[in-house]
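All protein chains but one are shown in place.
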Amino acid sequence: MAGFLARRLAQALVTIFGVATLIFFLQRLTGDPTYLLVPETATPADIDAMRRSLGFDRPLVVQYASFLADLLRFDLGRSVIQNAPVTTIIASRVPYTLALAAGALLVACGIGIPVGIAMALWRDSVFAKALSGLVLAAQSLPTFWSGILLILVFAVTLGWLPPSATGGISHLVLPSVALGLLSMATFARITRTALLDELSRDYVRTARARGVLPGRLLGRHLARNAAIPVITVAALEISNLLAGAVIVETVFAWPGLGQVTVQSILARDFLVVQGVVLLGAFVTVALNLAADILYSVVDPRIRLTGARA
Amino acid sequence: MIRFPRQSEAIMTRIQHLLAGAAIALTVGLAASPSMAGRDRFVVDLVNEPSSLDPQVQWNPDSYYVYRNIFDNLVTRDDKGALAPEIATAWKQVSDTEMEFTIRDDVTFHDGKKLTPEDVVFSVKRITDPKFGSPQLGQFNKITDAVATGPNTVKLVTDGAYPALLAQLVKLSIVPKHVVEAVGKDAFNAKPVGSGPYVFADWSRGVAVTLKRNDKYWGKKAPFPEVAFRAVPDASTRVANLQAGSSDLGVSLDSDLAAQIKSSPKAKPLSVLTERVAYLRLNPSKPPFDKGDIRRAVAMAIDKEALVQGILGGYDKAVPEMLTPAHFGWVEGVEAPAFDPKKAKQIVEAAGPAGQQEIELSTAPVFDQRIVQAVQQMLADVGLNVKINMSDMASYLKRAQSGPESTPALSYGRWSCACQDADGVLFPLMHNSSGWSAYRNTTTDKLLEAARATLNQDNRMAAYKQVHEIIAKEVPLIPLYQSAIIYGAAKPLVWQPTPNESMFLNRMDWKE
Partner (left out) sequence: MSAVSQPLARRRAGPRWSLWAPAALLALLVVIALAAPWLAPYSPTQQNLLARLKPPGFVSRGVTYWLGSDELGRDLLSRLIHGARISLLVAFSSVILSGLVGTTLGMMAGYLRGPVETVVMRVVDIFLSVPAILLAIITVAVLGPGLINVIVVLALTRWPRYARVAYGQTLGVSNMPYVRLAAFMGARAPRILWRHVLPNIIGAMTVVATLEFGLMVLFEAGLSFLGLGVQPPTASWGAMLSTGRNYLATAWWIATFPGLCLFVLVLAVNLIGDDLRDRFDPRAS
């Protein structure tokens, strides 16, 4: 067990280091943010001076070394675009992204799980097929389209909900729905599979033969046993939700990590992008590690793969 | 504003309680009615959040819109675009290289301390200090010294005669010496103190910058007690916010979005012609543009009126020279090549294979893609082979300033020096010392240098007239139109936007 843990931990560190390196060099393949910072009238000398003062004139290797040195001290650096420490920028955005992810998870589970249950109980029926088609349809819409449609219908036309930005829980509804639609099918599917698995077990057959009502069966035994895979998928789905948030947050002006990352990529704000990507990688790696460990403890036969990486 | 950690906890608890689709109903049920924006809290939707509130650290529209209301500048421009007093009440040229300013003596900073000539001197020296590293250094580094010459006078010394001095000083905000020296650069950026019509209240990162009205402001007071600036990157969402009444002012709309809010009961478009010129830049060192005839054919192929009336909804205005009437250096009656697609076609055909060479048209996502594609079509109509190359802004700018060898053959752009002076437009685009210039002509270089070094306005005008004429004849640039800026505003807002794209809240009014 200790050996397994040590090996997985070492792998996790290698992964984090790899992500840091990949993102560092990938971003710097073409230029730096200097041109975006200076006014149009800046002369080539002005631009050079600015680049020097930002430190982008140093050789890449030197910049890389100083980035790694900072990273070892858990210092993500300072954004030259937003004029603030990267940790401050990220910290101010994390609560919003978590709130959005939670809202989306609520929507996805709230619809996906009942649909999954129905799909398992009425397996192969037209009703189940229609339901499964419906959740798949929800997954097939580009969010930047469904998002603006939601805004136009529920905020502009009906006036029920605020169109964008933050302010209270009502502001969270539309972006959560837009994002949650993407994951409904995943939850429906995993719930269905888990339930079907349980339904085929001996204890269920025995109980059924003895005449236990399906409702009681579902409430008492099945829910508990089938919940484990669903919860696991929920944990893994979080990283997918974070990725989907990139566009949803832009459409809804939701001040989460996704929005700031897209802006930072386009603004060549290297340090913010590095910070967010590293944080994301850290969370993903930690979740995977936790899941692996958990599963190797619970059931050594099972090997887990992500839903949609 | 609800604090988010608590909110997400609440959501987490609710997750445990749910099993059915009741989740959505629950959330909708909890929803408060949309916060009503209005006179008491005026909400402005910007594209991005400000990158700095220290007026000497970053100068871009989203930052400028906000901090320009916290700070006063040495001089300003009125709604028509003419230079006007602000902190300086008067100025006079003492010699070719010296100008003396009389400073208002009734201005106090938000912390109650009086604004003195020392603060003006400090502000100038701070932004011109290369060690400070302001991106705006290039706009002010002709100023070599600033001296407080009396209880309410300041003298600025420039490196040689500098005709654009006042135009540049429009962008110089006065910061309080005592505060900046006490708290340092970072703290000042996080909590700026100025003397303007609004006092900084709060910056909730990513969410909004909130300002409170300065009730002791020396000048015209603003109508709104509180103003919030939010970042709303998607233009469709900015329009939806206006239509839903959840914002009062939204920036950066195009003519088609303006048409959309025209039909809204809650919002209207507000527009003004700016000092921004849309242009095509040709690289005469790249074939086929090494041939003057082909460059002229390009100019003749473009129907500026079709662009302005057909696509831009008539908000913008076609121009024959690389300036706008808002600039010093605008010359009436300059004649650009007239729209003549037949003749253009003949020229291209006559050029043979040279006319068929692929021409790269470089652009970036921030520019109006309708215009870029229409230009491509117009050039294709006369037989030119144009391929659009859209890259992100950072790459676009890098290539645009890379000199004659790597500058794209053709690029679309919109130029503003925010100085309303020909020197800030023609010098960088034409002079061989500039990265933006792919054109090499010693005559224009000399004219531009001469116009920059004299205070004699007649001589300057004469030089710029010649430059305009050379551009029209040699076609290194094709001026297209004077850009309009279109805002979306709540119906009751009364406001005249300015050509230099400032957003002065205290010049607004609210009439229900």
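Lettered A and B in written order, each chain numbered from 1.
Operating definition for what follows: a contact is a pair of C-beta atoms (placed from the backbone, for glycine too) under 8 Å apart; a residue touches a chain by one contact, two chains touch by 3 or more.
As the structure is a computational prediction, the values presented were derived from the model and not from experiment.
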- Item | Contact set of the excluded chain (shown chains only) | A, B
- Which is it among B:236, B:402 or B:454 that touches the chain not included here? B:236
- Message: For the chain not shown, which residue from A:53, A:82, A:170 or A:284 touches it across the whole complex?
- Response: A:284
- Would you indicate which residue among A:94, A:121, A:169 or A:243 is in contact with the undisplayed chain? A:243
- Note on the structure: In the whole complex, of A:54, A:121 or A:141, the residue touching the missing chain would be A:141
- It is residues of chain B that touch the chain not shown, namely 235-236, 239, 254, 256-257, 259-260, 263, 306, 310-311, 365, 369-370, 372-374, 376-377, 387-392, 394-395
- Contacts of chain A with the absent chain, listed as residue ranges: 11, 14-16, 18-19, 22-23, 26-27, 29-30, 124, 129, 132-133, 136-137, 139-145, 148-149, 152, 185-186, 189-190, 193, 196, 200, 229, 233, 239, 242-244, 246-247, 250, 261-262, 265-266, 273, 276-277, 280-281, 284-285, 303, 305-309
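As a convention for this text, only the chains that are shown with their structure count from here on.
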- Euclidean distance of C-alpha centroids - chain A vs chain B, Å: 36
- Footprint of chain A on chain B - complex, ascending: 1-2, 4-5, 7-8, 11-12, 14-15, 18-24, 27-28, 30-35, 45, 48-49, 51-52, 54, 57-59, 130, 133, 135-139, 141, 186, 189-190, 204-208, 230-234, 236-237, 240-241, 243-244, 246, 392-395, 397-398, 401, 415-419, 424, 427-428, 433-436
- Message: Could you list, by residue number, the parts of chain A that touch chain B in their complex?
- Response: 30-31, 33, 35-44, 46-47, 49-50, 53-54, 81-84, 88-89, 92-93, 95-96, 98-99, 102-103, 105-107, 109-111, 113-114, 144, 148, 151-152, 155-156, 159-170, 172-173, 176-177, 250-253, 255-256, 259-260, 262-263, 266-268
